[in-house]
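Let's turn to chain A:
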Amino acid sequence: MTATVLVPNVVSPVVVGLFLPAVFTGITVGLIGLLAISYQKNDLHALILTDIVGIGMLIIVASVGTDLAESLVLPGLVVELAEIMAISEILMSREIRKQGKSVELFPLPLNLDMEVLTTAPVFFAVILVAYGAFLSGFTGGAIAGGGILFYVISRIARGVPSNTWEGLAGASGIAWCLWLVGFLIFFVAPDYWLLALFLSAFGVFIKVTFKASLVGVMGREEFKKE
Partner candidate 1 sequence: MNLMANILLNVIISFLVGSVLLGLQRKVMARIQMRPGPPIIQHLLHTFKFFLKESAFPKTAAMPFYIAITAMLCVIWVAAVIVGPVTEGSLLLFFAIYAIHKIVEHNAGSSSGSPYGKLSCVRAVFSAAAEVPLFAVLIIIYLKTGTMILSNIVTYQNQHGALLLSIPLAALMFFVLILSKSPYSPFAITKGKDIVSGYETEHFGLLRGYLMFSESIAWYMLLWIFLTVFIGGLNPVGYLIGMVVITAFVAFINALTPILNPNHSVMTQVTLAFIGIVGSVILLLY
Partner candidate 2 sequence: MLDIYTWFYTGVALVIIGSIGTVIGPGVNDPIIRTLNTEIPAIGLSLILLTYNSTIALLTYIAATTIISMILLRAIVRLEELGAEL
Partner candidate 3 sequence: MYDQIFYLLYILSFVIGSIAGLVFSYKKYTEPFITRNIDLIALILAIIGWMLVLNYPLISIIPSFVTIAIGVFLIAIVIGMRPGYGRYETIIGFALAGLIWILRTVIL
């Protein structure tokens, strides 16, 4: 059974009515975050607070309430995620440099003895990766990546060899190329659009997954060098 309304002519009055409250919410949240940053002396806290500013941005984008707006939320999200990651890394390295070499290189070993952590990760990771593969694309990538990441982080004891890094990074680079090829096929040979669709969807999926899981590898702090 299909719906009575597939694509309306104009945006529905409900969404139009919600536009102002949504934009004002976004602006208010952004304002709160910005004010907090403006008197925040601590750099780490400022970094955490930018998360709120990002939420304000996403609300404003979502307030348009069309399919286009939804697909614009996704890039906004990704940008947010990407920048927060790069910047937190820079902050850490800055502090480590500031401390000089007297700091312990190895982080504290985590002696957690929770039942959840021994059984849950594998289960969750498998489900998430499977579901992510089913979804494909960005969403799938983020979900599967989250699963792998969780798995890697909760398995602190086992070492990941140094060349895992290059392997993962390389795989995601190749996946990106797949995606580019898919994108080109769409416009160069539109007849093969299905192939292009699959290339794009799975290229982005693999790429995002591996990128997200690299966070986990990074969380290991130190590679076991061979």
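Definition applied: a residue touches a chain if its C-beta (ideal position, glycine included) is under 8 Å from a C-beta of that chain, and two chains touch if they have at least 3 such contacts; residues count from 1.
How these were chosen: all candidates are chains of the complex that A comes from, given by their letters.
Keep in mind it's a predicted model, so treat the numbers as computed, not measured.
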Touching candidate for chain A, same complex, options 1, 2 or 3: 2
For the chain A and candidate 2 complex, residues of the former touching the latter: 14-15, 18, 21-22, 25, 28-29, 32-33, 35-36, 42-45, 47-49, 51-52, 55, 58-59, 62, 65, 69-70, 73-74, 77-78, 80-81, 84-85, 88-89, 91-92, 95-96, 98-99, 103-104, 107-108, 135, 138-139, 142-143, 145-146, 149-150, 153, 212, 215, 218-219, 221
